[in-house]
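Only a single protein chain was left out; the remaining protein chains are all shown in position.
Chain lettering (A, B and C) follows the sequence in which the chains are written, and residue indices restart at 1 in each chain.
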Amino acid sequence: MRLFSTPQLNPATETGWRRRWFDIIYRHDTPPSRNFDLLLIVAILASVIVIMLDSDPWLHIDHARVLYAIEWGFTALFTAEYVMRLLVVRRPLRYALSLWGIIDLLSILPTYLSLLFPGSQALLVVRILRVLRLFRILKLTQYVEEGGLLMTALWRSRRKIFLFVSALLTIAVIFGAMMFVIEGPEHGFSTIPTGMYWAIVTMATVGYGDLSPATPLGRFIASVLILIGYSIIAVPTGIYTAELASSLREATHGDGHHDHRGCPECGLEGHDPDAMHCRGCGHLLPKRMG
Amino acid sequence: MRLFSTPQLNPATETGWRRRWFDIIYRHDTPPSRNFDLLLIVAILASVIVIMLDSDPWLHIDHARVLYAIEWGFTALFTAEYVMRLLVVRRPLRYALSLWGIIDLLSILPTYLSLLFPGSQALLVVRILRVLRLFRILKLTQYVEEGGLLMTALWRSRRKIFLFVSALLTIAVIFGAMMFVIEGPEHGFSTIPTGMYWAIVTMATVGYGDLSPATPLGRFIASVLILIGYSIIAVPTGIYTAELASSLREATHGDGHHDHRGCPECGLEGHDPDAMHCRGCGHLLPKRMG
Amino acid sequence: MRLFSTPQLNPATETGWRRRWFDIIYRHDTPPSRNFDLLLIVAILASVIVIMLDSDPWLHIDHARVLYAIEWGFTALFTAEYVMRLLVVRRPLRYALSLWGIIDLLSILPTYLSLLFPGSQALLVVRILRVLRLFRILKLTQYVEEGGLLMTALWRSRRKIFLFVSALLTIAVIFGAMMFVIEGPEHGFSTIPTGMYWAIVTMATVGYGDLSPATPLGRFIASVLILIGYSIIAVPTGIYTAELASSLREATHGDGHHDHRGCPECGLEGHDPDAMHCRGCGHLLPKRMG
Partner (left out) sequence: MRLFSTPQLNPATETGWRRRWFDIIYRHDTPPSRNFDLLLIVAILASVIVIMLDSDPWLHIDHARVLYAIEWGFTALFTAEYVMRLLVVRRPLRYALSLWGIIDLLSILPTYLSLLFPGSQALLVVRILRVLRLFRILKLTQYVEEGGLLMTALWRSRRKIFLFVSALLTIAVIFGAMMFVIEGPEHGFSTIPTGMYWAIVTMATVGYGDLSPATPLGRFIASVLILIGYSIIAVPTGIYTAELASSLREATHGDGHHDHRGCPECGLEGHDPDAMHCRGCGHLLPKRMG
């Protein structure tokens, strides 16, 4: 997936401190780089927990100054790391504009913005996204690969998902407007977008209950909408399962259905397990083993 | 799908302005027709947004006259388009009675009706359905095809879906009446249809909470209903997935994996599409067609 | 399915009025019997609708006498039909104890019981179950067969479903007791069974909201329970889909994977499509066609 590709990681200089720091920051297979990774993952998780604690009004009042200091400490740390990443990489602009570069920037910006707009520190939780990049370390590489497989299946289904979401929104507009007309503002359906919100909440079977039909006709229409939503809940599941199954089949195709014998004459591979002659040139194939 | 078939689009005259307008309205591959399509899609989305804004009581009071004027402007525009469609098509009645013709008419009628019945403008959101017809333009043709595939799978499952909905309604009647007897009007279950509404909301796992059992026996029965609903939630998903998988397999079977050539020497079938020689005896296979 | 098998329908007498009425009631392929079936289905649906209307307090007050008369009319009609069914069938006891016989009895009993216990008429909605028996008429035979297929798949999964429900209940007990201890009666978790009800409502993603955690620890445990429920929602769906897929595959197995050639020597069938020799006796098989 392009989404998760790392920026060009070639160091600007072959020797010196930039080379050393590049190895520490961007590589994951030497003792110093592993320690750096571990430190970073702990720092990220700790800073997210501090932000969460700070959101509690009681803790905020009692420990405002301590939490404020810790927050600036983490921001200073991540700013230093961000600057260092820009310094040691060969093409800083490319890194800065990559997905990870933007996340790294977003994870430090809110603290500086909070000097201008108080309250925006809560957006610092975007830092949690940084944890994803550390998945590949600590023998977690496989997870990322599996994530890639899942993403591939999602990506393949993108057209169907787009179509599905369009259909969902269209139904939401129709039913939202109907409920606006039938139930009206006195039962909470104050605008058509509010009705759409209700329709989405209903079709996805979330059903908060902050808005719910109170008239018999409204309840009948809600039941119809629920049955529609219930019927199409099978759609994305079905699409995804079928795509995933076909992905898995393809992945196992190489060593499953076909075998590894190459034709001694023309080199063609991928023969059926029971093939005795090459399907390309007709030459006799070697006996199959295993 | 018949549902999405367009009406007979043969122009009444081979030349003149009707021919020109027919090309602009019904074709999608010339620059003028593309501009028309683009204009139309923008107009549709804009008019839907205006209707939504108009549903907001504050905006409605402040900008009533402006919104009213815009609404009539869009209605005039769509009326002109509707009349033009009728004029240039060879069989106007057939177009008028087709699915798209009815949607086009419904999308202008509410404004005129609102002169008689105030408030019915909200029904104008049916205009959003018109967006669907524009899917095929702007390189979105594939979406419609995929939609067709999904529809085919749904259509194939229609009997099972009918049976499933019947079973659902039957269970809803039984449990709705039980809750009416057990919980009674004092807990909101004022009529049997209200109980049915509650049962559907429960079985589909929506659970608004506007009605919920308050007695121990009612809660026990609700739990049983939930487990039943939870068990049969697997049914439509399973049906649909199986149908979709079999649709996909059929679609990929003919030109995908194996072909239908038999070996002229030994009769073996099921060769790979790129096979030139029989994998059983090595004899030359006939050329593949299609 | 045994569940849906009809009682022994052999008439007691070969001639006379009993024979005639047997044909009308139990057969579905002659004009008089079809009219009877149609009349019955209309009567059943009408009586269910009357019961629903009667449950509405306003309608009940305004039209109490009319609705009461109609109800007794339907009960008389169905009682006459029930008695007639007993009279003309060869083994009345077997019919009376069959699933359909019990449903037929239950659909008339509540009216008589309401003379003793007012309010029990609402249980008359069990009449809706009678509609199921009429599915097979009116060219709806296929639905019942498909229902049979679905039932077979459900029946095959019975052990897994039992295991699944047991696991669900066990988890419900554990988490219900935890919430009873943590949240306590002041937040609505007044008893352990109430907590179990909440846990089931939560795991099935219904979420009425009549009970919801209010303490941070309770919310954390609710989140854990939701993730558990969310994880195992895949279980019944997965089981059912796999069973259904294997049912479908078996149904298509006969003319799919194997072919119809019988061995000319030993008569064995079910050979692989590429088999040239009988797998039973080694005799040369005839060439495969199609």
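Everything below uses one rule, namely that a residue touches a chain if its C-beta (ideal position, glycine included) is under 8 Å from a C-beta of that chain, and two chains touch if they have at least 3 such contacts.
All values reported here derive from a predicted model rather than from experimental measurement.
The hidden chain makes contact, of the residues B:193, B:207, B:229 or B:282, with B:207.
When the full complex is taken into account, the listed residue touching the unshown chain is C:190, out of C:98, C:152 or C:190.
Residues of chain B in touch with the missing chain: 205-209, 237, 241. In the full complex, the hidden chain is touched by chain A at residues 48, 51-52, 55-57, 119-120, 122-123, 125-126, 128-129, 131-132, 142-143, 146-147, 150, 153, 161, 165, 168, 193-194, 196-197, 200-201, 204-210, 236-237, 239-241, 243-245, 248, 273-274, 276, 287-288. Although one chain is not displayed, chain C still touches it through residues 159-160, 162-163, 166-167, 170, 173-174, 176-178, 180-181, 185, 190-193, 202, 205-209, 212, 214, 216, 219-220, 222-223, 226-227, 229-231, 233-235, 237-239, 241-242, 245-246, 270-272, 274-284.
Convention: only the chains that are shown with their structure count from here on.
Distance between Cα centroids is largest for the pairing of chain A with C.
In this entry, A-B is the pair from A-C or A-B that repeats the interface of B-C, since more than half of their contact pairs coincide by residue number.
Chain A and chain B have Cα centroids lying 29 Å from one another.
Counting only residues that touch two or more partner chains, chain A has 205-209, 237, 241, 274.
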